[in-house]
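A protein chain is absent from this complex, but the other protein chains hold their places.
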Amino acid sequence: MSAGQSRRVLPGFPLALGYTLVYLALIVLIPLGAVFLKSATLSWEQFWTVISAPRVLASYRVSFGVSLLAAAINAVFGLIFAWVLVRYSFPGKRIVDALVDLPFALPTAVAGIALTAIYAGNGWLGQWLEPLGLKVAFTPLGILVALTFIGLPFVVRTVQPVLEDLDTELEEAAASLGADRWQTFQRVLLPVLLPALLTGFALAFARAVGEYGSVIFIAGNVPMVSEITPLLIITKLEQYDYVGATAIAVVMLVVSFVLLFLINGLQLWANRSRART
Amino acid sequence: MSIRVQNIIKQFGSFVALDDVTLDFPTGKLVGLLGPSGCGKTTLLRIIAGLESADRGQVFLDGADASNAHVRERQVGFVFQHYALFRHMTVFDNVAFGLRVKPRGQRPAESVIHSRVRELLDLVQLSALARRYPTQLSGGQRQRIALARALAVEPRVLLLDEPFGALDAKVRKELRRWLRKLHDVLHITSIFVTHDQEEALEVSDRVVLMNHGRVEQVGAPQEVYEQPASPFVYSFLGAVNLFHGRIQDHHLHVSEGRLPVGHNGFQPGAEALGFVRPHELDIETDPAATAGIAARVERVLAFGPTLTNGQRVRLKPARIRLFAPESQPAGSLIGMDGDGI
Amino acid sequence: MKIIHLTRTLLVLALTVGASSATLAQATLLNVSYDPTRELYQDFNAAFAKYWKDQSGETVTIQQSHGGSGKQARSVIDGLEADVVTLALAYDIDAIAEKGKLIPQDWQKRLPNNSSPYTSTIVFLVRKGNPKGIKDWDDLVKPGVSVVTPNPKTSGGARWNYLAAWGYALKKPDGDEAKAREFVGRLYKNVPVLDSGARGSTTTFVERGIGDVLIAWENEAYLARKELGPDQFEIVTPSLSILAEPPVTVVDRVVDKKGARKVAEAYLEYLYSPEGQNIAGKNFYRPRDPQIAAQYAGRFAKVTLFTIDEVFGGWQKAQKTHFDDGGVYDQIAVQH
Partner (left out) sequence: MGAAVATPWTARARRFEENVATREPAWVKGVLITIALAFFGLFLLLPLMTVFAEAFRKGWQVYFAALVEPDALSAIALTLLVAAIAVPLNLVFGVAAAWAIAKFDFRGKQLLTTLIDLPFSVSPVIAGLMFVLLFGMQGWFGPWLMAHDVKIIFAVPGLVLATIFVTFPFVARELIPLMEAQGREEEEAAIVLGASGWQTFWRVTLPNVKWGLLYGVILCNARAMGEFGAVSVVSGHIRGRTNTLPLQVEILYNEYNFAAAFAVASLLALLALLTLVIKSLVEWRGRQPLNAGEESQGVPA
């Protein structure tokens, strides 16, 4: 069962745990604590004024709204992507599969300038889209493109293994009971995939909310329209308004924590329902 | 080497895994620790090995208190349920591991290690697989390698945790006979844990029956099978018929009739449980018989031609053991033969 | 034990790297500047290094850091060890004095001409042939005209742009505060992209093809036309604009600590020398030195200029009224 309370057979526990805790405290907890401590120099009312200013509220709308939309797009296309990768064979599949992780590996700044070069009015795609009245770069749509890019692997990579582990028996049973493919997908497969899909969605969302590098190049950064919250933090900082920047950072951190706990819960759920099937 | 555990108590949270266990394991014997899952047998084995420490009580190895000795110092060989072979090492390197990690002063030369490993692989009849990796072996082969690896360091005791638990039935039977033979050659003090009664009875010199962290009975396989010391042992070892009734004038009265029980320690009117092995039940086909339990033949399997469907019979135990309902060992027991009724 | 040892080694390594760059800095100057001065200081640093070598025999390497003026000032306040700062506006250097306490409050009086060795103004860059017919500020607020300018909250240049537009509206025959506010509000309604720095805006306009007109530093507009194609852009000078005075100063705390005051002061003084003024002129800044200015007079269009002190009562006041949180700009932005 356990390694025993009084004496552990495997060595190194105090050293490993001690090192882990010290390192965690130094790199993560103390610096994060500094943010909260700094924001505490504001009174509750001042804090509220800063974080509920119209421009700040608008930036939440952009950051959270577009991130939510991007995560939703990723959930749909990521599911299709994972499905195609697991279920079908086609030429070049290995390469496609390997490149799914590109957004993990490609620096965000590089992604930002590349996407801008593609979608700007005189860009590769932009020159075709603009005449159609579809402006991408420097609009909230551009932010959506960037956030979709960085979030894609999260959904694919959480759904893919679940899909791979699925026993064909499940679908065979459904088919033998007279269900067509769509019914089988809807009623049998989707419920099994749902926890993983939601986990991927939440991960993509969490990543998108905090994203900075790829967005600032392609977003128009117009207050109230296409200004994301991280940029607002930088803006505050550059006006020497440390406390204001910190207050907004606290709001984002709280959202991050909530998301993190949500994701952990989802993952537990996903693992448990995977164990059941 | 002899092993003695004394007054061992072990709790995991509020769960009592071992409740004051005292046991002796004699030198050179193969002892089976038998019991249902959760009875504490594996915990006891791990405490003897030093992989777990007891909350209270002592472990004596060869009469010396080893309770505070580290696993490494106890010189035990441990065979894990899932083999725990090092998957990145070849069979050969797995067996050689224990020799190669010895402190420099005690480490044998590589050539000695080589011949020793060869010897062991011969012993477990797997010399041909020395270059393979564990994942390329079948379950039975893995288990034999695990055993060879444990033997390589010349342990004073061999401890096996459900050694055949993960194998399929056929391999399991082969392997346990092989283990018995191996033990007859090596004569190393061994303890093995199992939840399979057949396995325990077949392989062990002695069987220890455990339940809920307590020792129910210790004895030779024959002894524990024929003279179960408690209702638990009775029902755990082999098939048994259970009759719940009341004692009245040398009979156990149950709803379907009465069973003669002869002299016993029960007060008239006391409740009692009667245990009868299937082979100890005689079938009385005489419709005039009044003793025994009234029964009707539901379905005749193709075993004997003497009965027909729907025939009414009486069942008469040749031997019955009685226990008080809540008793562990307290119930008295009587032996009787068919003629005594 | 090994883990701890390894960590210690790496920490020592990290610190040595930090320290070694510190010792290296003894022989170097760090000039923290704003966005459009990259080319100016590239030329000027080479000239000064040569000059200083001749003067003192010492080899001096000048390192540059560029970015939005506010961001750069913030870095200095936070501990970026700049020996000299050459920023877009006095307000940012005031902040270094006030929040960082790295320089005295009266820093602007230490060098001639409000510590601004060169000036510039705000002009318009339009696409070839001026398809929207942009002539003056009034044309920028027309519906359908797309204007590119950086974010006044973060960019010094953007604040000059804003104030120039405001000043123009105020100085119209029937101009008053309310009209100016309305004028600037309409102007910003026409802005599709707000980059955080002047350079970002130029990139957006020139390279990305966004907008009909870029409000830019005069020097930036000329540079962009030179670098990216004189056949693609035209410069339109409005009838009235603001006199932009980008100031410079030595960062006392840093140079005193490093013992680099002499070379840092010489560096800034050299900006006022004929050579320095010449380099400024070449890079499309308006030189202060009348003689050198005369040489470059042909380069720049004639324009009536007003100063910030005249119209807004100085940077501190302008900043407070217009750009602080909740200021006029924020009110305009929210109406967007």
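Observations
Letters are used for the chains, namely A, B and C, taken in the order the chains are written, and counting of residues starts over at 1 for each.
Criterion: a contact is a pair of C-beta atoms (placed from the backbone, for glycine too) under 8 Å apart; a residue touches a chain by one contact, two chains touch by 3 or more.
Everything numeric in this text was worked out from a predicted model, so none of it was measured.
Contacts of the undrawn chain with the visible chains, over the full complex, involve A, B, C. When the whole complex is considered, the residue among C:V206, C:L271 or C:V328 that touches the unshown chain is C:V206. Contact with the chain not shown here comes from a single listed residue; of A:L57, A:V96, A:L134 or A:L190, that residue is A:V96. Against the chain not shown here, subunit B presents residues 49, 51, 71-72, 76-78, 80, 82, 84-89, 97-98, 101-102, 133-141, 144, 149-150, 152-153, 167, 171, 174-175. Listed here are the subunit C residues that touch the chain not shown: 3, 6-7, 10, 13-15, 17-19, 21-22, 30, 32, 35, 38, 63-67, 75, 77-81, 99-100, 197, 199-200, 202-203, 206-207, 224, 227-228, 257. Panel shows subunit A; residues 2-3, 8-13, 15-17, 19-21, 23-24, 27-32, 34-35, 38, 77, 80-81, 83-90, 93-94, 96-111, 113-115, 117-118, 124-125, 145, 148-149, 152-154, 157-158, 160-161, 164, 168, 171-172, 174-176, 181, 199-200, 203, 206-207, 209-213, 217, 229-231, 233-234, 237, 242, 245-246, 249, 252-253, 256-257, 259-261, 263-264 of it touch the chain omitted from the view.
Basically, only the chains that are shown with their structure count from here on.
The touch graph of the protein chains shown is a line.
The chain pair with more C-beta contacts between its two chains, of A-B and A-C, is A-C. Taking each chain's centre as the mean of its C-alpha atoms, the one that lies farthest from the centre of subunit B is C. For the pair subunit B and subunit C, the distance between mean C-alpha positions equals 87 Å. Note: centroid distance subunit A to subunit C, computed from Cα atoms, is 37 Å. Looking at subunit A, no residue sits in touch with two or more other chains.
Chain contact summary for the complex, subunit C toward subunit A: residues 3-4, 68, 70-71, 73-74, 77, 95, 99, 151, 153-154, 191-196, 204, 207-210, 323-326, 330, 333-334, 336. The part of subunit A that touches subunit C in the complex is made up of residues 15, 19, 53-55, 116, 120-123, 137-139, 216, 220-225, 227, 231, 234-235, 237-241, 244.
Of all the residues in subunit B, the ones that touch subunit A in their complex are 12, 17, 43, 50-53, 55, 71.
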